[in-house]
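Handing you this structure, nothing more for now.
Here the complex is missing one protein chain, while the rest keep their positions.
Naming follows writing order (A and B), and every chain is counted from residue 1.
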Amino acid sequence: MNSDKKMIFQKTSKNTFLFENIDSEKTINEILGNDIINENIPDFPDVPENEVVRHYLKLSQLNFSVDNGFYPLGSCTMKYNPKINERVAVNPGFLNTHPYFDEKHTQGNLELMYELGEYLKDITGMDAVTLQPVAGAHGEMTGLHIIRKYHEKKGNTHKNIIIMPDSAHGTNPASAALAGFKVVEIPSDEHGCIDIEKLEKVVDENTAGFMVTNPNTLGLYDRNIMKISEIFHKVDAVLYYDGANLNAIMGKVKPGDMGFDIVHMNLHKTFSTPHGGGGPGSGPVTVKKRLAEYLPVPVVEKKEHNYFLNFDKPDSIGRIHSYYGNFQVLVKAYSYIRMLGREGLKKSSEMAVLNANFMAARLKEHYYLPYDRICMHEFVLSAKKIKKDTGVSAMDIAKRLLDYGYHAPTMYFPLIVEEALMIEPTETETVENLEKFCDVLIKIKQECYDNHELLHQAPVSTPIRRTDDVKAARQPKFNFFNDFNND
Amino acid sequence: MAGVLYTKTHEWVKVKGDVATIGLTDYAQGELGDIVFVEMPEVGTELSTGDSVGTIESVKTVSDYYSPVTGEIVEVNDNLEDAPETINEDPSGEGWIYRVKLEDKDELEDLMDESDYKQYLKKLQEEEE
Partner (left out) sequence: MHFFPHLPENEIKILKELNVQNINELFSDISSQNINPELKIPEGMSELEVDRLLSSKALKNNISNVLSFAGAGIYPHYVPSVIDEISGRGEYYTAYTPYQPEVSQGTLQTIYEFQSYICALTGLDVANASMYDGATALAEACLLALANKKGKKIILSAGVHPEYKKVIQTYLSCTDAEIEEVGLNEHGTTDISKLKTILDKDTAAVVISNPNFFGNIENEYNEFLNLKNEFGFIFIGSVNPVAQFVLKNSKHYGFDVVTGEGQPLGMYQSFGGPCLGFFAASSKYARKMPGRIVGLTTDADGKDCFVLTLQAREQHIRRDKATSNICSNQALCASRATMYMSLLGKTGMQNLAAVNLKKSRRLLSILEKYGFKKVFSAEFFNEFTVSHNQAEDIYNKLLQKDIVLGVKLSDFHGGSYNDKLLVCCTENFLDEDFERLEKSLKEVIK
């Protein structure tokens, strides 16, 4: 490694952090005998506490985060994470509860989970809920298993196809495949919405379900959604709503009213729980009444003033997590919902949509907006023309944004837009921030024409420059103890 | 049969006696980008036409590659394990992937010759625009 002492494993030991001052090896030998002991763990230092602090603090400073600045990552809803959520979630009264405690020691937890479930049902217009899935993709998988069980119970095992638009997020087909379904993608029409004609040709008695998000991954609301749901319900297919874009519609419309039967939510998107660098998240699923019996066990129920975990669900799809979901994340979402209340949630969606339209209107003169109509909480620009004229790609533009102190938008998604840049401002940004970001994007566009080489070299002012991804994949190094054998 | 033959899935086939050497065309390697890994089949595997032989991985994608013939694999290009980029550098020479002992030489008639393949590529490029 060409920077000295950069890895935690290369620091010096202190030999002071002990739980008890005993001879560890001797104790282990005496208790278990030689035959059991593991001798082949490589050495790694016990780093002094202040060095641990410095190492990880310095590393954290290399990160860009929502707390640093604007993070318009489309489809990820990088809204501000309120600190009150963090405070309430670390109450020892929550943290020190074991999942197998008797009911008398879990009433607070169960009450919180029950109420949260009621709120999520209300927002989505559904009848039953599970808080067990711990990520959006996990919620998707759960929903798809429910669809499978529903058809199995009706004796319709020939229904094995899930239809989705070609603009679907990658987890959708992956989850469908994981649940044993075949995936059929249908194209979007010129308005960026589901092509109803093509859809009607594809839906038949083998269709098990439809997976979609509304607004879709282009940030566009499909006004034909009621008609679409009729087409599917006619063949008893189940409609699944991917809630990644829920931030556009809280309190404005309920997926249940659009005709959906199953919804998953991403608490770490819409409900402000932090992203954590890639988790922990939470992906609760709500369903219509006729699917409630298939939800994972256990469900949180209430009898008079007592809350309990109900394991008695003979038709449940089973378990998808060892316990009850990411409880600590649920606490944060609960806190957020109580703070905003019904009017606050509605206004959050309104402001998210307002901000996106504001930016789209300013930017469409300078970038190509393939679907030039009112958008919802996010919109997709295309750098197609810029690429043609100057050779600068969406990737180059995204990297240049890093130089200006912004996190790049989502690139190259959805796949149906060439050189896509998906921007989702969220409701927590000030007008000044939005205006500044637009100005920077416009400036960068000018740079593409005036000085395209600068774009190809970007970023130049970040802690590191562009990475050699080919080398990383060709000569994989993912384990210090193999990669640094000779150090 | 003389000359190199081609498939619609962009594999090339060179026959010598009853052994066919198979690789990816220049067009395919261009589409894939920098190749980082080639999943190789095992010697002795029986293949039928159209079977997926393995996958080829670049940074941005993973694609299956398919067998244009039926037969038994008699040799694989071990160099590709350490140097998968050989397919990018010399797709029709050093970048060969595997060799099959042909079971039915008549199958070769279903494949395209060089001029047909060039036409096919031209049509694909026109469709893209």
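The definition used in the following text is that contacts are C-beta pairs under 8 Å (C-beta built on N, C-alpha and C of every residue); 3 or more make two chains touch, one makes a residue touch a chain.
Note that the coordinates shown come from a computational prediction; the quantities given were computed from them, not determined experimentally.
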Contact partner of the left-out chain, one of A:L73, A:M265 or A:L455
A:L73
Which one touches the absent chain: A:G170, A:P187 or A:G391?
A:G170
Which parts of chain B face the unshown chain closely enough to count as touching?
36-37, 39, 57-62
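Going forward, only the chains that are shown with their structure count from here on.
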Cα centroid separation between chain A and chain B, in whole Å?
38
Report the residues of chain A in contact with chain B in the complex, numbered from low to high.
469-470, 473-474
Footprint of chain A on chain B - complex, ascending
34, 36-37, 57-59, 84-85
